[in-house]
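All protein chains but one are shown at their positions in the complex.
Each chain gets a letter, A and B, in the order it is written, and its residues are counted from 1.
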Amino acid sequence: MSKVKSLADLRKMRDELQTKVSLREKSDHPDKLVQVKVSMATCGIASGAKEVMNHMIEEMDRQAIDAIVTQTGCMGYCYAEPTIEVTLPNSAPVVFGHVDNKKANEIIEKYIIRGELVDGIIPVNYETVKENKNE
Amino acid sequence: MEIVQLSIDNKKVVVEKGTTILEAAKNIGVDIPTLCHMKLHDMNIENKPGGCRVCVVEVEGRRNLAPACKTECTEGMDIQTHSVRVVNARRTVMELILSDHPFDCLVCAKSGDCELQTMAQNLGIREVRYQGEKNSYKSDESPAIVREMEKCIMCRRCETACNEVQTVGVLSAVNRGFESVVAPAFEMDLDHSACTFCGQCVAVCPTGALTERDSSAKVMDAIVDPKKTVIVQTAPAVRAALGEEFGMEAGTLVTGKMVSALRKLGFDHVFDTDFAADLTIMEEGTELLGRLGKHLAGDKDVKLPILTSCCPGWVNFFEHQFPDMIDIPSTAKSPQQMFGAIAKTYFADQLKQKREDVVVVSVMPCLAKKYECARDEFKVDGDPDVNLSISTRELAQMIRNANLNFEALEEDDFDQPLGESTGAAVIFGTTGGVIEAAVRTAYEVHTKKPLPKLDFEELRGFEGIRSATIDFDGLPINIGIAHGLGNARKLLEDIRAGKSQFHAIEIMACPGGCIGGGGQPYHHGDVEVLKKRQRAIYEEDKGKVLRKSHENPFVQKLYSEFLGEPCGHKSHELLHTHYYDKKKKIEI
């Protein structure tokens, strides 16, 4: 490793290294970030949730969107897998069904960045989701 | 000079910045009691760990009490030295110290001379309310020093003496908390340490924790043994201090009374170590001139400077600490041992007695002498040249035991032939004396001219390290003097580094030389006592008719009848010795 020769060096280095801990930092303040939960039960995984999740992480990272993507268990909408739940800061969570990479891009472009609604919302409110989870 | 104003016991005091409360109080006649504190002014020796906490005083605005010995005066301080709070604390601390101290004052060697005992009296302790477990340690009895550490109060004076003054580094505090005690490494006996037996630890110990190994009973045994002829020799420094044990002013010369007392104690012959001191000068002076001559003749192998060797503490020191340099000191034995060797040969022959039947006792200001006379190289077939060595303090004790009224004793003269001495021998008792005596003789022997002036003021004094150049009729001789082993170490390190310009160096282990020896009456931290003893020594020298060793008629006779010439064959056999590398001995 080369020496840190100036404060500017250090700052540059810090920016490069940020990714090492950014996930942990973000996870401490999820309310201020875009939170994406990908349903990753058997049904989700079978229908390609994993690829979608990877895609979303990479895409949002590329676009420098402060987001955390986590996986969650079955949300109960097996008919619509892969499903993801997106929570924008200070908003109620919204669940999208039948998400593939293309759909994911659309969700990012429209809902996450611009706050516009996108087709494919599964009309539930947060509480129901939680209740379902607790079953 | 920055000035500080403060108030002590409601009296205004003005002192120099940096003055401690203890000193400031003393200035206005307020004596704050101290136990661990000890300061030898002018000698740069001070012990103030601030550990006993007896000297605590109350400083207005301060949360806790302040140790007077360690706290410097600051502007506007308001100090109470004997408030109720202070006195209670002081007495409680004193009770604590006593609660971990044996109550055997009646049979303690230090009784009557014990600073702890005095302090308990002064504070009026009549009861020790805090009682509990007491420490016990194995006692350590070397040939010279006895350690009874139950009596140690952790004042650390011995550590200061051993480590800072003498740089011997044998004693240090070991263990922790309640079990803390001062001891040699691994709590070994002093015998198995690098101890020089200089006795400076004993000289400063406020209690009976460190005392000399008492040989006075053995001396009495010899005296009462009808088969034995008991000869006593007394070192020069003893006569300048013995009187103190009987309430006389420090520096009172008691040579005649001492001789009288020794005779009354029953010694068969009362001789003077000073005789052997003159003999030492003959040998050492000749050795010096011999080495010097070779050096001047261009001999590269000759060792210079020559170092004096009459101090056994110093001999132990270089054997332990500078074993690579054991060929530098003079090979001449100390006066004590020269005396023993002559007494058990030349004089025993005169008495027509076998050496086993002659007992030589020495009275010394020194504890290392006890060790020295026990050394194997000073024995013939197991019989030591000097059988027993007692300290000035032990002699005083013997005089008291014999119920002699010392002050009322008449003055007597030493016996002959080994009682005759010159002024040069007398000054062996103080720092600078040996080398001055050597110079007086070496000068006349070398230049074959009489000395114009006998008093070499440039060699005298109390400075730890002194030096002077003496003109030997065109030949400048560089003389060095060190007293206190810490100072000796500095000169030795210079020699080792090849930086020393001296031709001859006198070294005495104890600060002040023998007058400050470990076997002398306790000075209790008063450096004036040492100075007065020194003045007495020079006074005795001045009063002598003969003041140069080579003029001692009995010494001259000894050479003509018995020894031949200085540094000759017989002298080498009887009056010279060799040294050992003791570092190997104590490696653990």
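Criterion: a contact is a pair of C-beta atoms (placed from the backbone, for glycine too) under 8 Å apart; a residue touches a chain by one contact, two chains touch by 3 or more.
The criterion applied here is as follows: contacts and distances are computed from a predicted model.
Q: Tell me the UniProt name of the left-out chain, picking from "Uroporphyrinogen decarboxylase", "NADH-quinone oxidoreductase subunit NuoF", "Carbon-monoxide dehydrogenase small subunit" or "ABC transporter ATP-binding protein".
A: "NADH-quinone oxidoreductase subunit NuoF"
Q: Thinking of the whole complex, not just what is shown, which of B:8, B:153 or B:222 touches the missing chain?
A: B:153
Q: Which residue numbers on subunit B touch the omitted chain?
A: 49-54, 56, 64-65, 67, 70-72, 85, 88-89, 92-93, 96-97, 99-100, 129-133, 153-154, 172-173, 175-180
Q: At which residues does subunit A meet the chain that is not included here?
A: Looking at subunit A, the ones touching the missing chain are residues 1, 3-7, 9-11, 13-14, 17-28, 30, 38-42, 44-45, 53-54, 57-58, 61, 68-73.
By our rule, only the chains that are shown with their structure count from here on.
Q: Compute the distance, rounded to whole Å, between the mean C-alpha positions of subunit A and subunit B.
A: 88
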